[in-house]
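Showing just some of the chains, left in place.
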């Protein structure tokens, strides 16, 4: 990985994650600088989604620490939230709001001054502008996913956390996603994404989560 | 993970204290019952029915004390994330609920001869009933989630929010004119009660307290063991037979 | 005899006093029994589980025994 | 601040467009109140004596039933986690959602109450106090209910569990609300009871959003 000069860093140090009283992974470290990307890989249930929620601040680590430019993330939760775009398994699309209304709400919450121009550009990029007045409930699976991804462009945030973002996308849309990610990185953004499919990100790091599975002793003592 | 929680030390401590509190409970109960049922005078107004006081009032105290314990433990659990605290809260609520029930029923049994009715919608009685519902809600919430830690957190928040009810119970008789007796023992200054009645009341109060401590210790031990059992179960369940990470290798639990 | 009977009649309040004490006793004893049973059951369960674990280990990692 | 407005605006729009909630709640309120003459018989005297109680109990239930879903939809479709990840304090979000909820349900309830009071033959002296107690009481109900709704997120059988948690906490509002109306009807001063209602609102205003936000954070884990 290359490192810029004026760049930020996002580091994890000895992270451990407990879900449902079970240790999912332990002793996980990584370091990410501006412009870099990280693939999370591993079989089903190895903790990719859990790690992404942890990085987003939705889950609290059972041990270890996340830091942004060396400062622990836990000290400034709202500041961290402002740095992040998270795309999870759920689409967060309101069935009765139109495509544009759905997107605009999120854009304004992230950046109140974000213009409608930005939302329009995001929808156009993901090929949804012609559907802007269609209510959310009439979208197909892939259209929903694209609307969800359009949030990434509707407001700026340096860190993108994407949980299997290519699910339900057709090939053309996967290409668009790859291009969008490349631009984000070119502008100094970071990307962490989990996937089982092939997504083409040049020079991305790879983190195999099954390697951080706890030894059974640790697992059985999760709590104690 | 939470190595500082150190339940091993707690288990040792609990095992050491428990015989003493249990013994004290027996002695105090014996003395309290003797003075309460035999060697104390009947009230000049209430007659022999005053003897209900020696179980009614201590159980009322204990009901509130158990809730306070629960709320305090929940606070510790939420702020410092000490997992033992959550277990203490979980262990306390059924005990508190049981004594709230005793207070309600003995109060009713006392009310019939004294006020001529089993129940009145008076502030103290009502707030005590609400306390009972709060206990029930706490227990229901604890068990309403698949993930026990999640249940503990939600119930903890409820316990803290419900704590506003405790001062209401305590001071309702002072704030509103009610049917129920105002404080005569626990009020500021000298208790306005005959020492011959105060002695058994105090003995029973102490006995209930040591009883609570004994039961609480036992329940917390039990909860710790339950966590261990679940942890082992989970590793067994999730270990994929044959995969490198899944085998049940390792030392037995301490 | 009569003194005992008058004692148990509680000045006419027997029907209120004794049930109060009886209920309190039942609740206290019940709490003890339930708690004690639970504790013993969990101890037994934990022991049973721990008995299984080392044996497995002995099979997969010989030589690193207890 | 503009974020708070944005949340209120979205929730209002959702509520109005889904057609259901506010209309549903008012309808529930009206129908349940109308049920009582069927249940109690049409004697004006009996109805009058029970009117304050029936109105308040029904308002309580209506508020509780509509609160059940306050966070659920956002929780289930993943909006809640995204809301938690915006640069806004979760407490503020809760306040925004409660405000929108009160505007769509509490307010219509207050508007409907005097009409129903007439139906129940309530003494006209009580009307002013009725409105006043509702104005002070319903926001407290919304706030306390929001806390309950947040606590039961992700629980099995949230709806009914919620009633178990919330109803006991509603009881004081009920007692003081009815007490104030009864006092007014009997020509006694209701000021002390109204102050108590106001005090409860003041207490719930910071406490409930805090507790709800804490519960939401737990729910998202």
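Just so it is clear, A, B, C and D label the chains in written order, and each chain counts residues from 1 on its own.
The rule is short, and it goes like this: contacts are C-beta pairs under 8 Å (C-beta built on N, C-alpha and C of every residue); 3 or more make two chains touch, one makes a residue touch a chain.
Since this is a predicted model, take the numbers as computed values, not measurements.
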Formula for the whole complex, using the labels of the chains displayed: A x2, B x1, C x1, D x2
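Basically, only the chains that are shown with their structure count from here on.
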Between chain A and chain C, tell me the centre distance in angstrom, where each centre is the average of that chain's C-alpha atoms. 51
Please report how many Å separate the Cα centroid of chain B from that of chain C, as a whole number. 16
Just give me the whole-number Å value for how far the CA centre of chain B lies from that of chain D. 32
Can you tell me which residues of chain C touch two or more of the remaining chains? 53
Please output the residue numbers of chain D that touch at least 2 other chains, ranges allowed. 221
Per the touch rule, the chain B residues reaching chain A in their complex are 1-2, 5, 7-8, 83, 146-149, 224, 227-228, 230-232, 234-235, 238-239, 245-251, 253-254
Which part of chain A faces chain B closely enough to touch in the complex? 16, 18-23, 45, 62-63, 210, 213-217, 219-224
Going by the contact rule at the top, pick out the chain C residues touching chain B in the complex. 10-13, 16-17, 19-21, 23-24, 27-28, 30-32, 35-36, 38-39, 42-43, 45-46, 49-50, 53-54, 56-57, 60-61, 66
